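A protein chain is absent from this complex, but the other protein chains hold their places.
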Amino acid sequence: MKTTETILLDHGSGGRASQELIKNIFLPYLANPVLACLEDSALVDTGAGLLAFTTDSYVVDPIFFPGGDIGELAINGTINDLAMRGAKPLCLSLALILEEGFPLEDLKRVILSIQGACRKADVPVVTGDTKVVPKGKGDKIFINTSGIGLVDSGIHISARNARPGDAVILSGSMGDHGITILAQRAGISLQGNLRSDTMALHRLVQKMLAAAPGAVHTLRDPTRGGVATSLNEIADAAQVAVELDESEIPVKPGVAAACEILGMDPLYLANEGKCLALVAKEHAGRVLDLIRSLPEGADAAVIGRVSEGPAGRVLLKTAAGGSRIVQSLTGEPLPRIC
Amino acid sequence: MKYVSEFRDKKFIAPLVDELRRTIDRPLRIMEVCGTHTMAVFRHGLRSLMPEGLELISGPGCPVCVTSSAHIDGFIDVAGRDGVRVAIFGDLYRVPGSHGSLARAQSMGAQVEVVYSPMDALTLAGRYPQQVTVFLSVGFETTIPLVAATILEAERLQVDNFAVFPAHKIMPPALTALLGDPELRLDGLLCPGHVSTIIGAAAYEPLAASYSLSCVVAGFEPVDILQALIMLARQAREGRAEVENAYGRAVSWQGNLRAQKLMNDVFEPVDCQWRGLGTIPASGMAIRDHFSCFDAEKRFGINLAETPEPQGCLCGQILQGRKTPADCPLFAGRCTPLNPVGPCMVSSEGTCAAHYRFGRG
Partner (left out) sequence: MCLAVPMRVIAVKGVEKDFTIPQIGVVEAQGIEKEVRLDLVDRWPEIGDYLIIHAGFAIYTLDAVEAEINLRLLREMVDAVRAGSGGEKQ
């Protein structure tokens, strides 16, 4: 099989190319039982409790966009990765790689956003690092944030725990962040009501877990690769099938229109303020009501269910009444004309 | 979205499917000429609703799929030249030539920018005056007039750092070439909606007459496709071979004359190599001499070499409707969207990509 000899942009897309990189280059040399779980956060047993540990890097371009900026993304994204294992976030690290020539005004603006996001979430940055690379060797600013959190005993949230019968809940509208970034690209310039949905979800998660202990089996924030890729990963990990109902998936009208114009499928677009929750069916109604009662989850909906089906298969019942398979994202979503 | 949502309304679809089922009285082979139709059928899950006896064959209307390996190699050649930035539609990004794709060329340092419109490529030329921006252009008659308008605008603005490398193709000659094959038994053609917006429904009359073939111009929403299939089934049942227009809101009999004129003012028909179909006379559109300063092939001295198809790849036969992806020994094994061998797998509307994304499992 012909393999690419260089890193391609597709390798960073969160889809199959990224998975191949992990499988072929990282796991063979780095694997241990904790890493091999490949969840949003790793759970490390300290002997005195479970510690959640995660890291994420942010390279989005443009760095300022409607609804947020790279700084907010970096804080909320890492808090969410902790929250997706049911952890209470404790603190974050913040590492910056700055390109020579990056305006100090812009750096200050990003730092102010980070301050705002940390305060809003009540999670501090406790350690950091800064490096500068020569002009042309970076792209304005790259950010890495790592986070640690504590998982209460009795909480077991993992992709592997998804069970047939579980309801698949999405906490709000799909595709907002991904289409907003794409629309900012030079050469597209769509004006309108598109905004990133970047938001920290740890409080939402804690309330869900308090309301229905043991009922929440899996949590995942569908960032790069979108809902489609996240559900395929869960279906694979748990060896179950997932059925989705297209009519139930909340998509803002502006997002849907922008997707039609550019030829994008919102199932593959990044979400930065939403989570998928796979919940035992007898508790799903109550959990949904709870999520909807919170500002972070006003548009939440049950979008599907876990079924016995062929393991790893995600099937979409279309709005037209037919059905089709939904695969993981292959490479970077690009606007098309055909 | 107005004039889109109504034509996806579920309450229309079930009755239309029933009507289609009632109308089909024998097995029918219909060719969906246009790749966008293939994608629409899969995306809306229409395949799972189709009644027995209806065989939908994908045809050569995927401009990226039929772009020859030589052209892709030529694109990559230009992209690698000093002082050149290329602009492309997203569809072209991962298409493999004989040694890699534009995605790979970008990873090796070529400046490749995905644009939404050919006019955006001209804007890029203005933004980077020290470089030549070359628009690598693929498309059928829906898109060719847009490129013509862009070249005319470049001329009006006296832009000297902009060029177009066209790999354009036009539909009727390819259809004539396909239909000349006696092995390709077809009962009807689902004709491409937006190509027809430009060229008009009348363009298919010679085909209907010469080959006794039912032709129905169809839009791309589920309701549009079903209505057109019903009309094709009715023609078959009644023994008619006519051109009908099921996309009246977007297609007229004569088409968009202004767009046709623009296209013919800037481009002229030339013989052209179609991947998998060979050379078809007067089926490509090249830049006329008057506009040769915008012709990238002349500007950069590109000579398109001919390259053989990769071994085992059945893209050619799939494009002709003779084989299905399942028939190809490489499908989903050696050839996947991540590591495509032929363009049918890479193009977002390629037959193999559609089957892989929507139909497997």
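First chain written, first letter: the chains are A and B, and each begins at residue 1.
Definition applied: a residue touches a chain if its C-beta (ideal position, glycine included) is under 8 Å from a C-beta of that chain, and two chains touch if they have at least 3 such contacts.
In this text, all values refer to a predicted model and were calculated from it rather than measured experimentally.
S.K.: With touch as defined up top, name the shown chains that contact the chain not shown.
M.R.: Those shown chains that the absent chain touches are A, B.
S.K.: Write down which of B:Phe42, B:Phe75, B:Tyr93 or B:Phe140 is the residue touching the left-out chain.
M.R.: Here the residue in touch with the unshown chain is B:Phe140.
S.K.: Using the document's definition of touch, tell me which of A:Gly49, A:Pro124, A:Gly192 or A:Gly285 contacts the absent chain.
M.R.: Once the missing chain is taken into account, the touching residue is A:Gly192.
S.K.: Among the options B:Gly45, B:Pro118 or B:Pro343, which residue touches the chain absent from this view?
M.R.: With B:Gly45, B:Pro118 or B:Pro343 as choices, the missing chain is touched by B:Pro118.
S.K.: One chain is left out of this view; which of B:Asn161, B:Thr197 or B:Gln320 touches it in the full complex?
M.R.: B:Thr197
S.K.: Determine which one of A:Ala83, A:Leu278 or A:Cys338 touches the chain that has been left out.
M.R.: Only one listed residue reaches the unshown chain, and that is A:Cys338.
S.K.: Any idea which of B:Thr36, B:Ser69 or B:Gln235 touches the chain not displayed?
M.R.: The one listed residue touching the chain not shown is B:Thr36.
S.K.: Would you write out the residues of chain B that touch the absent chain, in ascending order?
M.R.: Against the missing chain, chain B presents residues 1-4, 6, 9, 11-12, 15-16, 18-19, 22-23, 34-36, 61-63, 89, 116-120, 139-140, 142-143, 145-146, 148-149, 152-153, 156, 192-195, 197-198, 220, 223, 227, 248-250, 252, 256-259, 262, 349.
S.K.: Residues on chain A that touch the omitted chain in the whole complex?
M.R.: Answer for chain A: residues 189-194, 253-254, 256-258, 260-261, 263, 336-338 touch the chain left out.
Just so we're on the same page, only the chains that are shown with their structure count from here on.
S.K.: Could you please state the distance in Å, as a whole number, between where the Cα atoms of chain A are centred and where those of chain B are centred?
M.R.: Chain centroid spacing, chain A to chain B, equals 34 Å.
S.K.: Can you tell me which positions in chain A touch chain B when the two form their complex?
M.R.: Residue list for chain A touching chain B: 1-4, 6-10, 16-17, 20, 185-188, 247, 253, 256-257, 260, 262-263, 265, 310, 313, 315-325, 327, 330-331, 334-338.
S.K.: What part of chain B is in contact with chain A in the complex they form?
M.R.: For chain B paired with chain A, touching residues are 1, 4, 8, 10, 13-14, 35-36, 39, 42-49, 62-64, 87, 89-91, 93-94, 103-104, 106-108, 113-117, 120, 123-124, 127, 139, 143, 222, 334, 337-339, 341, 347-349, 356-361.
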